[in-house]
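Please read the structure below before turning to the comments.
Every protein chain except one is present and positioned as in the full complex.
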Amino acid sequence: MMIKISTRKKLKQVSAVLKAFFVILVLVILYLPILYIIIQSVNADGTGNTFGGITFRWYSELFGDPELMDAIVNTLSIAFISTAASTILGTIFAIGINSLDRKRKQRLIFLNNVPIINADIVTGVFLMLVFLTFGRLIGINYPLGYITMLIAHIFFSIPYVILSVLPKLNEMDPNLYDAALDLGSKPSEAVMKIIVPTIRPGIITGMLIAFTMSIDDFIISYFTTGGGVANFSIWLYTNRKATRFHALPKAYAYNTVIMVLTLAILIIYNIIQRRKVVKN
Amino acid sequence: MKRFRMLALPYSVWMVILVVFPLLIMVALAFLDIQGLDFSTATFTFSNFKATFDKTYFEVFLRSMGYAFITTIICIVIGYPIAYIISKLKPTVSFIVLLLFILPMWTNMLLRIQSLNMLLLPEGFMKNVFGISINLSGSTFSVILAMVVVYLPFMIFPIYSVLEKQDPLLIEASQDLGASEFKTFRKVTLPLSLKGVASGVIMVFLPAATSFTIPEIMSRGKLVLIGTIIEQKFKSGSNYGTGSLMSLFLIAFIFIAIFISNKLDKEGATLI
Partner (left out) sequence: MKKFQKIVLILILGLSLLLVTGCTKKERLYVMNWAQYMSKDVMKAFEKEYNVRIVEDIAESNELMYTRISTNAQPYDVMIPSDYMIDRLRQEGLLQKIDFTKLENYSHDKFAPKVNELLADTGLGEYAVPYFWGSLGIMYNKDKAGVEDAVKQHGWKVLFERNLLPEGTKVGMYYSSRDVIACAQMYLNIDFNSTADADLEAAKNLLLQQNYDMWGTDDLKEAIAAKNLDVALVYSGDFFDTVYNYLYNDMEITFDMYVPTELNNVWFDSMVIPTTSKNPDLAHKFIDFFLEHENALENAFEVGYCPSLQAVYEEMLLDEEIQVVVTHPAYLPDEVNGVSYHYLGADVSTKMDNILNEVRK
């Protein structure tokens, strides 16, 4: 088809605008609840039914509540550690699974998907059982606590990392690695310089999903923790019934802080990247 | 690449302890009438089977599959184009847009879903402050909307990841040979991206099938899905057998679905 260049350019412009519009529309719908959360976090009317003016009292109550702060620190520390661990382990395991024969691959992928389909409560109850059983086997009568919660988070995050990395591994040309070895590079070098960069989008998306799964988990954490160690979700689910202690406004405040912080980091990252491009 | 097989070994061990062992216990529980997890007083029974394959629960199961299916389809229809658009952006911009899609997930899901629900209720904040009074809460629409809002990023991400850094030489070659952008997409890009779609389907359909918080809140408690029932069975403390059997049934169902799709797709274009 021979189309004039100017028309083609216009078509491209129109399609670009349409594409941007579509993406922005979806983003707006995704962010409407977030906007609601942010507005409510500064709402002087803690019941949330009307807008009573702007206040930051919920933020000061948030930071002044030691139990809540403990829970938040647990949430964040477990999120970061489990994300790092599950991303690294998930990537390694994905590379392993990818090189298996078809039958073994199918088996492991099936097992991999079991935690994803199981209702959270099923995963939670049975992880608790596993921890209690194996803990008692090695002489720890009451093993539940921070460490078991952490292991649980790593456990349910790895499948998502694997699912993100596997398609990318599959897409990769399998001969690249062997070619690199033939050209004299060491195996570890070949992995880091050939495989990892190729599957990088998979690793990054897997990491982001793992973080998401961890930061928001309630019921699995509930069952696998002990000794009074709570995370934010546990705090919220158990405290929201006691509306007289205004858990909700404090929760809004906390979530707004998370949003604002990550957006700020994003903007700073963007600025740094632009400076890099300019420098080059 | 065969040398990497050993890397899968630790994962197998990990899976045996944390997945296979519980699965075996679940199979055992499916045949037991048990108080909590007290095996010493448990009795053998088939009553769990009667409970699971009961007409009411079967309806609930089908309903759940229906909701999960619709959610997945909508997520593909919206998610694939978005993943495609993002993958064509400059790398730094694409990373930021990608992050924008997952950022909302870093707020607490309960809060976010309740907030979404508040936006759809006739009374309360929206009415008192903005005069907006929609009454869409408690409907099928509100449930599906919330499910899509929650699960969309899980579809976008794996598709984006396979589309990103797809061998540009392939695209160039296709276009050099005279194919239009659309045809290139259809014949080159799309088939290669199917594995990403498959991952997305797994990460959306499976959790959507057993989700219970979202339908609970968005339907104002009127919608009972299989996740609701399984949760109830495990919370009751005396129905671990039924709960286990129901979960096993779901796992088996998915296993069969994946098995069939593997057989239909001999050259491994989608899953394996």
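First chain written, first letter: the chains are A and B, and each begins at residue 1.
FYI, a residue touches a chain if its C-beta (ideal position, glycine included) is under 8 Å from a C-beta of that chain, and two chains touch if they have at least 3 such contacts.
Because the structure is a prediction, the values reported are computed rather than measured.
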If I consider the whole complex, including the chain that's not displayed, which of A:Q40, A:N118, A:N239 or A:N255 touches that chain? A:N239
Return the single residue from A:L144, A:I158, A:A190 or A:I215 that touches the missing chain. A:L144
In the whole complex, not just what's shown, which of A:L89, A:M128 or A:I258 touches the removed chain? A:M128
Could you pull out which residues of chain B are in touch with the chain that's been left out? 35-38, 51, 56-57, 60, 121-125, 137-138, 217, 220-224, 228-229, 232-239, 242
For chain A, enumerate the residues touching the unshown chain of the complex. 44-50, 52, 73-74, 76-78, 80-81, 84, 125, 128-129, 132, 141-142, 144-147, 150, 222-223, 226-230, 234-235, 237-247, 269
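The rule is short, and it goes like this: only the chains that are shown with their structure count from here on.
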Measuring from the mean C-alpha position of chain A to the mean C-alpha position of chain B, what distance in angstrom results? 15
Chain B residues within the chain A interface of the complex: 1-12, 14-15, 17-23, 25-26, 37, 78, 81-82, 85-86, 92, 95-113, 115-116, 118-119, 124-125, 128-129, 149, 152-154, 157-158, 160-162, 164-166, 180, 192, 195-196, 198-199, 202-203, 206-207, 209-210, 212, 227, 230-231, 234-235, 240, 243-244, 247, 250-251, 254-255, 258, 262, 268, 271-272
Touch list for chain A against partner chain B, complex: 1, 19, 22-23, 26-27, 29-34, 36-37, 40, 48-51, 89, 92-93, 95-100, 102, 104-106, 108-122, 125-127, 129-130, 134, 155, 158, 160, 163-164, 166-168, 170-171, 174, 177-178, 187, 198, 200-202, 204-205, 208-209, 211-212, 215-216, 218, 232-233, 236-237, 240, 248, 251-252, 255, 258-259, 262-263, 266, 269-270, 273-274, 277
